[in-house]
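One protein chain omitted, others in place.
Order as written gives the chain letters A, B and C; numbering starts at 1 within each chain.
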Amino acid sequence: MSGAEVWSMLFVFMLAGFIGFEVIRNVSRLLHTPLMSLTSAISAIAIVGSILLAGENHDTLTTTLAAIAVGASMTNIVSGFLITDRMLKMFKRREGPKA
Amino acid sequence: MSGAEVWSMLFVFMLAGFIGFEVIRNVSRLLHTPLMSLTSAISAIAIVGSILLAGENHDTLTTTLAAIAVGASMTNIVSGFLITDRMLKMFKRREGPKA
Amino acid sequence: MIAHLIQFCYLIATGLFVLALKWLSHPTTARRGVLAGVAGMTAAIAGTLLFPEIVDYRWIVVALVAGTVIGIPLSRVPLTAVPQRTALALAFGGLAVGLVGTAKYMLWRHQPGELTTFRTVAIAIEVLLGFLTLTGALMAAGKLQEVIPTRPITYRNQNLVTFLLLAIAIGSVVLLIRDPSQWQYFAVLVALALTFGVLLILPIGGADMPTVIALLNSYAGLAAVAMGFVLQNKLLITAGALDGSSGFILSLIMCKAMNRSFTNVLFGAFGQVQTAAAAGEQGIYKSATTDDAALMLENASKVVIVPGYGMAVSQAQHRVKDLYDVLTQRGIEVKFAVHPVAGRMPGHMNVLLAEANLPYDCLAEMEEVNPDMPQVDVVLVIGANDVVNPAARTDEKSPIYGMPIIDADKARACIAIKRSKNPGFAGIDNQLYFMDNTLMVFGDAKQVVQGILSALKGEEGSGH
Partner (left out) sequence: MIAHLIQFCYLIATGLFVLALKWLSHPTTARRGVLAGVAGMTAAIAGTLLFPEIVDYRWIVVALVAGTVIGIPLSRVPLTAVPQRTALALAFGGLAVGLVGTAKYMLWRHQPGELTTFRTVAIAIEVLLGFLTLTGALMAAGKLQEVIPTRPITYRNQNLVTFLLLAIAIGSVVLLIRDPSQWQYFAVLVALALTFGVLLILPIGGADMPTVIALLNSYAGLAAVAMGFVLQNKLLITAGALDGSSGFILSLIMCKAMNRSFTNVLFGAFGQVQTAAAAGEQGIYKSATTDDAALMLENASKVVIVPGYGMAVSQAQHRVKDLYDVLTQRGIEVKFAVHPVAGRMPGHMNVLLAEANLPYDCLAEMEEVNPDMPQVDVVLVIGANDVVNPAARTDEKSPIYGMPIIDADKARACIAIKRSKNPGFAGIDNQLYFMDNTLMVFGDAKQVVQGILSALKGEEGSGH
């Protein structure tokens, strides 16, 4: 791949890293647990790579491995988002509506 | 230029934009003025473009314009950083050392 | 054209992920954050499916469906199991990354030129982090589920061993770069990664697992980044980096809450030193019935309830809510003192009590409660131990020394509910239980609280 491409990837990497720090720096304690399950779901972004691999028709082994990867990531995504929302539903202020 | 290149520039743009928001969001009032002069200095980053243009030998007109641009940007950079520091030097806590 | 559409989807997805994290860090906007996350992930998957390279959708669909089918029940686990759930999820994530890396390697192995140095290194990192996360997360889940001994397991010169293995790993990467087609070096790498995961967790006490999970989360993110470099996919890089840095900073925050240094968590083998010490002095407990407890509570005017991991284990939160209602109805001022690291996950108690419909603004933080502890008539400690252990203030040699705690010992009286004389997660004795003004009510938290409730309602308490 071109050198420029590599460097732009590095740029993107650094900037995204900064954002992660900045955004989380002052998260309220209340939300540490939901935050962890949400980020675990986002980390399943690897599904992108898995799908690509599973889709381009390669030998069975590759496809199988890729398919397993897709399944595993999807499990994360689904359970991660669902459980996070389930937890957040429970937080409510006194005046807030009952869940 | 390649489409990929354009998109990576857009990625970089968006991410950097987010960082700007996040970082400044909770700046203390005390520092609004220094912040403005600092950012004005940083906005002089355009000097990069000016230097390139002034350096590749083009017709005199281009070079002159570019040189003016370099000079103008440099003025910003120098005065911007100096004055920011000058202002910040003045802030001090009671116990702090005298400037 | 399609290419642009894909990139557009990816750009949107990236933005949405950032917003998801941003919104999730404030209670009021948190749920919107989840929505943003879901939308982002949808955009990401949709964009990916657009790739012209994808010719065969069968397997993808099958896998997506399967994932959903497994995912839904996984999201229904009891809240006490949330940490294990997250750990498991990370294990899956690690597996996925590892598999993709391996598959990619095996594909490119035969195509000379594909495996440039850059790519080889990227793949190596991807596989290392991926498989390391897999085993590490599984270990963490095991310790949290207590199927693996939660006590830190250490062996002589473990650091030496670790560094040796690391050296071997680096060596094989170098060899792999020299000749990418030599798959056995790759195999070694995979094996080492799996081992690392285990070695990383073994010496860490179960009490530190949440911190470890946050850290593994950050590894999973970095693995995704590596994959992004391999596939030249900016979405993978941004999302991964977001994850990597947020996971890292979160684990730091958690260390601070327990005032432990980061290295101390990773290599400190927390919780073993003092198992010896624990054997030391054994005080006498003053044990009491639920009726005694009920009586004390009735006659109190200021009560503080300190929930801990025990409440989670016995799912007592709903009973506790009832108790809160009964007492407040009788005009008794009841406060909940929630310690930041009570339970097994940050905010664990908040989540549970919220589940029991306790509005989150009637939970007080440690800092607010401690000052007026001396004015409190009764502190009711429900399955909490380390977080109310005065040793953290007094005993310099104690491993939890310096950790901010809830000063239950400073209240006029204290009622502690637990099942046995066993220590808490840090594995150390708790002087609080031996104090004169402390009454122990042994039993499962849920039953005991139920008993107190019945006693208060004047029926037959289960406590005698």
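Following the convention adopted for this analysis, a residue touches a chain if its C-beta (ideal position, glycine included) is under 8 Å from a C-beta of that chain, and two chains touch if they have at least 3 such contacts.
Since this is a predicted model, take the numbers as computed values, not measurements.
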item: Contact list for the unshown chain, restricted to visible chains; value: A, B
item: Residues belonging to chain B that touch the chain removed from view; value: 1, 5-6, 8-9, 12-21, 23-58, 61-63, 65-94, 96, 98
item: Residue numbers in chain A that touch the chain omitted from display; value: 3-4, 7-8, 10-11, 14-15, 18, 22
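Here is the rule we go by: only the chains that are shown with their structure count from here on.
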item: Interchain centroid distance [CA atoms averaged], chain A/chain C, Å; value: 17
item: Gap in Å, rounded to a whole number, between the CA centres of chain B and chain A; value: 34
item: Distance from the mean Cα position of chain C to that of chain B, given in whole angstrom; value: 42
item: Overlap residues in chain C, where contacts from two or more other chains coincide; value: 14, 18, 22, 234, 238
item: Sites on chain B at which at least two other chains make contact; value: 4, 8, 11, 15, 18, 22
